[in-house]
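All protein chains but one are shown at their positions in the complex.
By letter and in written order, the chains are A and B; residue numbering begins at 1 in each of them.
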Amino acid sequence: MKATQGRPFYLIPYYLWIALFVIAPIALIAYFSFFDLSGNFTLDNYKNFFTSVYLQMTLSSFWYAFLITLFSILIAYPTAYWLTKTKHKQLWLLLIIIPSWINLLLKTYAFIGIFGLYGPANNFLETIGIGRLQILFTDFSFIFVAVYIFIPFMILPIFNSLDKLNPALVDASRDLGASPWTTFRRVIFPLTTGGVKSGIQAVFIPALSLFMITRLIAGNKVITLGTAIEQQFLVTQNWGMGSTIAVFLILFMFIIMILTGQKEKGGSANGKTR
Amino acid sequence: MKELIRAAIVLIAVSALLMYGVSFLERSTAKSGSGSITVYNWGEYIDPELIAQFEEEHNIRVIYETFDSNEAMMTKIEQGGTSYDIAVPSEYAIEKMKENDLLLPIDHELIPNLQNIDPYFLDLPFDPGNEYSIPYFWGTVGIAFNPTLLEGQTFESWDDLWNHTLEQEVILVDSAREVIGMGLNSFGYSLNSTDPAELREATDKLKEIGPNVKAIIGDEVVEMMRNEEAAVALTWSGHAADMMWINEDIDYIIPEEGSNLWFDNMIIPSTSTNVEGAHAFINFMLDADVAAQNADYVGYATPNAAAVELMDPEVVSDERFYPSEEIRDRLEVYENLGLEMLGVYNELFLEFKMDMQ
Partner (left out) sequence: MEKLGKPAKVYLALVFIILYAPIFYLIFYSFNSGGTMSSFEGFTLEHYAAVFADTRLIIILMNTLIVALLSALVSTAIGVLGAIGIVFLRNNKMRNAVLSLNNILIVSPDVIIGASFLILFTMVGIKLGFASVLISHIAFSIPIVVIMVLPKLLDMNHSLIDAASDLGASKRDILTRVILPYIKPGIFAGFFLALTYSLDDFAVTFFVTGNGFSTLSVEIYSMARAGITLTINALSALIFVVTMGLVVGYYFFNNRARQSMGTGGPRP
């Protein structure tokens, strides 16, 4: 393809960014991970990571990140789907994003109030006869707030991939006698996997390193790798161990990228570039 | 494409407008006077009126920056790149900063108001002779509780937190020294213990409190207690005062076995570029009227004896927040145990937290 011939000068800023703000910090993190508290070279940090505490933490991080991503998809997909059918869809889409511009700590405090024993959520449960429940500091509230934070990151890419879906395809499927569910399963969903994949990357990966709400909303009953890194850097000031955990997080991310990576598919970018 | 370019132009124009606004506001508030100082403090930890008063009186512009943890603050000062003239760390941080040469000595000649400080709070182990630090606020660690939610149950000792009636009622603070310290204190051991056997004993006992623990959180505890979300909390006196300010049912005690005595202190970081202005600021904050007004605003206990004289007698005679010397003698100040030991405390604390899941 002609467009790629010659020097892609427009890529310079991007690669410069990778070199300065990605490679350099990683190099720094990798370097720190080989030092102990008193600045001696050591492999102990890596050994420590394979103790039960950190392995358990890794498992629970993955488990919660998985749940958060799953619920995000379950909620985001129908939202995005129906949004594309509204009259002022671009406006509604913007209205999905606006709440995320209000400070997160403030919103978290609001959730503490809303989910409180005497907060609106429990008042509602009381009125409908269920009675007051302990909502805060449960897995439910943790996943709820996490999904709340991440949902725009899931809705946007799915919306975009649904939006440009050719309606003729859907009509054709219907005309051929497919039920709405079959149309969705066989036509719509396969054509939007790109958007869903983007959404997963934008949710699952950061969810692995979630920290603040593990304390505020889950009361430290959920401990993730992100929390541990935070603690190691800021409280214990053991940058070595903190960096080691980060190295593993980055490794996990690479593995996820390989697993969800764009496969060589027929009509994809690569095939026809020559 | 046109739409993209138009959007970009609008954004740049709006930003330019905002920049103009900032420079306009900065010019209109800037004092014409000699130089400026940068104060690095916790958010909402000073009465802003006093800053204006200081700027007025001394003709020095105050740039106010905020931090949210001692450790983060130290990292910034250590790394440089920006200059701070005053910072307000907790006492354990001061020892660490001293070790790392991050502090400038304070010239007592320039701080005549130092005489206002209660001598009890001077010359403490973390900074003998107050060579580097001047106390700003002080307080204790204790138990805040709401008797109306507990059928009148009261607290005297740390052991009361282990009581079986408190299932899922206790909130702990997310800080290793405080929680492990509670375990140590309950055996009568020192808060600064480095004896592995004592620490093990304390941690083992802490594991038994598990069923009572509702959550381990930070500053949000104030919100929770006010909302009657939980009945009991291990917390700092400053937070307890904040709780009571809204919810009058709440009470606070310092357990009889002893507890922690903490200080926030003004220091001059080694990055200071206006040492003279920094001294002027410290001296200003120690003025009796100023300190009284500040204590009134922040709601923490002031070490300034002259200011205490000026304050509402009802406030300063409250033994919960201005404990008598007799009670204070049971309290211990944290010593800097070194990073290795701090690591041990944190590992034990992490173990405790993981054990609760």
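Criterion: a residue touches a chain if its C-beta (ideal position, glycine included) is under 8 Å from a C-beta of that chain, and two chains touch if they have at least 3 such contacts.
Remember, it's a predicted structure, so these values are computed and weren't measured experimentally.
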Touch with the omitted chain, as defined above, among A:Thr58, A:Ser141, A:Ser209 or A:Thr236: A:Ser209
Option from A:Leu55, A:Leu94, A:Ile130 or A:Ala172 whose C-beta touches the chain left out: A:Leu94
Of B:Ile60, B:Leu103 or B:Val222, the one touching the omitted chain in the full complex: B:Val222
For chain A, residues in touch with the removed chain: 1-4, 6, 8, 10-11, 13-15, 17-18, 20-26, 28-29, 75, 78-79, 82-83, 85-88, 90-92, 94-107, 109-111, 113-114, 120, 148, 151-153, 156-157, 159-161, 163-164, 194-195, 197-198, 201-202, 205-206, 208-209, 211, 226, 229-230, 233-234, 239, 242-243, 246, 249-250, 252-254, 257-258, 261-262, 264, 267-270, 272-273
Chain B, residues in touch with the chain not shown (by the definition above): 1, 3-4, 8, 11-12, 14-15, 18-19, 21-22, 25-26, 28-29, 38, 42-45, 48, 63-68, 72, 75-76, 79-83, 218-220, 222-223, 226-227, 238, 242, 246-247, 298
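As a convention for this text, only the chains that are shown with their structure count from here on.
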Approximate Å spacing (C-alpha centroids) for the pair chain A, chain B: 34
Chain A-touching residues of chain B, taken from the complex the two chains share: 69, 71-72, 168, 171, 174-176, 214-218, 220, 223-224, 227-229, 339-340, 342-343, 346, 350-351, 353-354, 356-357
Interface residues, chain A side, partner chain B - complex: 37-38, 53, 56-57, 60, 109, 112-113, 116-119, 134, 136-137, 215-216, 218-223, 228, 231, 234-238
